[in-house]
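Structure provided below as structure tokens; questions to follow.
The complex appears here without one of its protein chains, the remainder shown in place.
And then chain A:
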Amino acid sequence: MSVLVYTESDQGVFKKAALEVASYAKAVANQLGTTVTALTINVNDASALGNYGVDKVLNVSNNELDAFNAKIYADIIKQASESESAQVVVVSSSADSKYLAPLLAVGLNAGYASNVIEAPSNTSPFTVKRNAFTNKAFEVSQINTDVKIVGVSSNAFGLAENTGSASMEDFAASIVESNVSVESVDKATDKVTIADADVVVSGGRGLKGPENWGMIEELAEVLGAATACSKPVSDLGWRPHSEHVGQTGKPVASNLYIAIGISGAIQHLAGVNASKVKVVINTDAEAPFFKAADYGVVGDAFTVVPQLIEKLKAFKAQQ
């Protein structure tokens, strides 16, 4: 009996979500009175997991697993889950984990709750609270199967440090056949992704044209933030689709979301509601975003943003 957590990595280094799901798994294990086992695939150094409550790490190392494959990865998690007799399997809400989790659920015949935001309110019956209706409501959901899969919503549970160290074991996993193979990957390696970002700076149609995005990128750089945009901006082709956040775009769950020249259509707000603190900069004091924001500046982005960049640079220099 144990709680198994899949701690995912990129190029051998843990993704931001890995330590959060480990923290979550520890909270569940405490409630169940059991231990946490983490599964890693091709990670250089897994020792950090001990600080977040993991008791044992199963390391899979295999060159054939360098490219992510949902079917193969799901099957390896299944093997680890069975070998550990896991009662609960915890995964993140990354694109990769959301890809593999339904396959894992079928493999383990396990009920799966996605977008979970809190530790279980009860373990028997196993009851969790999750985001639904694109952040416009929460659903309290009960998982009825013997093995349960919990997908933890990004940046919802946070990190919980623990003193301890994890024992390390190599895990010899078998690789199932898959007819899906990666031909090419197109990924900006020098930029922080919307999924991993603590801060997201987002621009809307109020910026008037793609040529004005320099200040958005500069503000993002000062804050170590990811850049994003509203739906009209991506529909107009000013910015790539991958930056579109909102109901039909990417969800954002950052600590800080700065919306510049975005009026705040209900579909946009739904996609960014999970962000903890929202700042809006807009010329129109009646823009609906002001009702959803924590802090607001009524003013022209073309004068406010350059000033904000200068002031933030001075602030960062002092820190």
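Here is the rule we go by: contacts are C-beta pairs under 8 Å (C-beta built on N, C-alpha and C of every residue); 3 or more make two chains touch, one makes a residue touch a chain; residues count from 1.
Simple rule for what comes next: contacts and distances are computed from a predicted model.
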Omitted chain, identified by the protein name its UniProt record gives, among "Phosphoribosylformylglycinamidine synthase subunit PurQ", "Electron transfer flavoprotein subunit beta", "NADH-quinone oxidoreductase subunit D" or "ABC transporter ATP-binding protein": "Electron transfer flavoprotein subunit beta"
Residue of A:V3, A:A70 or A:V89 in touch with the missing chain, whole complex considered: A:A70
Contacts of chain A with the absent chain, listed as residue ranges: 70-71, 94-96, 98-103, 105-107, 110-115, 127, 129, 131-145, 178-188, 191, 193-196, 198-199, 223, 231, 235, 241-242, 244, 247-249, 255-256, 266-267, 270, 273, 276-277, 279-280, 290-300, 303-304, 307-308, 311-312, 315
